[in-house]
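A single protein chain has been omitted; all remaining protein chains appear in their positions.
And now, subunit A:
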Amino acid sequence: IWCHLLALTRNQLHPPSRGPHFTGCRSREQETFRCWWSAGIFQNLTEPGTLRVFYQTKNALSEWQECPDYTHTVKNECYFNKTFTHIWTSYCIQLRSVRENITYDETCFTVENIVHPDPPIGLNWTLLNVSHSGLHFDILVRWAPPPSADVQMGWMSLMYQVQYRVRNASHWEMLDLESGTQQSIYGLHTDKEYEVRVRCKMSAFNNFGEFSDSILVHVAQIPSKESTFPTTLVLIFGVIGLVILLVLLIFSQQQRLMVIFLPPIPAPKIKGIDPELLKNGKLDQLNSLLSSQDMYKPDFYHEDPWVEFIQLDLDDPAEKNESSDTQHLLGLSRSGSSHVLHFKSDDDSGRASCYDPEIPNPEDLAALLPGHSGRGDNHPLVSRSSSSIPDLGVQQTSEVEETPIQTQPAVPSWVNMDFYAQVSDFTPAGGVVLSPGQLNSSPEKKKEEENEKKIPFQLVSDGAYTSENTARQLSADVPPSPGPEQGYQTFPTQAVEGNLWNGEYLVSTSDSQIPYLLPEAPPVPILPPVSGYTVVQEVDAQHSLLLNPPSSQPAICPHSPNKHLPAMPTMPMGYLTPDLLGNLTP
């Protein structure tokens, strides 16, 4: 009815330029609908009854029927009640002048597309909260769906839109569509009057209904501004004061702070050396000074008892030039504990050792070692482990005991081992010369095998070790020694030197004679593939190993008379086992 009146007034204000036409059709609840028309400029047709409405429902392709109900109270309205309203059905209506048999207007629609729901009812608001400053507030607006819409059954599912504005402003703020019956409005200003209104439409359709009546929202401002004002002032002044204090503090304590935050870098200090001398002194003076310092001890190694027992065979011509260091080694005085293992190095390199009776029993050695070494992890025994790195340095004593006791099951396998490399000599440069395990296999193959197996060669106490693999790689170009001697390998200096003088090494320092641990007693010309094994005969007080060449070698060693080694029981496999240690007594 509203719309109809609006249309009519529009028509009166603006003279219509067209003839009779439909002004609109609407349904309020999707159960009935109405259509309105106007006569237009044809004033002679304004009398009721001259213009008639005919409709046709297109689903049955029925014939044209006249409007079922011309509303009596409202002019130019045709009302279709429930009986005549078919949803989801196309209607076409015509405005005819029967007398002249002219159709002035025709329009088609489906009912659900002309539904404009009634406005919601019961709009009210409640205050949610007011901001701390008292300048803003939030409200919650509530309403009820229009009574004409059957929302309960769901025949119409409505979506609502809330709008608000400052009173008498021109622009309405629109909020998002809401399917419920309440909505919050945030950020309203106190001391301003607001208007709020709401309208609805069917969801998934595009026709909004009329707006509800506006409600007025007003919240008076609470005068609480003065409380906030001094707080901010106090805060500002406090911060400024603090900053000033800090600055004063820094400036007054500048020197001390400099020391704390930027400490001076200490000058280098060498005991007993005048820094000035470093800057101005001559090299000779410096050298003399330095040499007198404690840190540089050329005689250090003399005191290492372990080294005493390293014997070098000077007769090997190939090793003559490398004998200086080893000579040094041999020149050590003997000191000893009861359980010092002798390191026999008198073998001609690569061949069976001369000292067949002197190889201690593995059992004896094993017995000796655990009792002796306070640190079980210092067991210097060379043990064969086929899979993992036998880091003797960290093995338990018990483990170590086991491994040497493991007699080699098969000679060939043992013989083929490349795990261990025997340090046979030291170069003057400080490098350690290793003897390779096998002579027969190709170096590449050896390398492959060694790559797979972990490092067998143990430099025990410090954990520093080199592998035969490494040794081979490092000394790839070392020419194989002729004759019975197997190739020596030199270690890089840095890997060995620092630890050399700290004790426990499995070092065969024989320049030319390499003590071998041979599983059997092959004839001398047949070089055992594993030549790098030494029998550990003694462990001295410093837990250094003294190695002995295997005793099972039948070769006659011409260098026997210089041996210091005690009589050693035969070691079948060339291993030094803890129980063998027991047999080792100097």
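Simple rule for what comes next: a contact is a pair of C-beta atoms (placed from the backbone, for glycine too) under 8 Å apart; a residue touches a chain by one contact, two chains touch by 3 or more; residues count from 1.
Assume contacts and distances are computed from a predicted model.
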UniProt protein name of the chain not shown, from "Prolactin-like", "Sorting nexin", "DNA primase" or "Phospholipid:diacylglycerol acyltransferase 2 isoform X2": "Prolactin-like"
Residue in contact with the excluded chain [from A:65, A:126, A:157 or A:252]: A:157
Per the touch definition above, residue among A:71, A:90 or A:221 touching the missing chain: A:90
Given A:50, A:107, A:163 or A:214, the one touching the chain that is not displayed: A:107
Interface with the undisplayed chain - residues on subunit A: 30-31, 58-59, 82, 85-90, 92, 106-110, 112, 150, 152-155, 157, 203-206
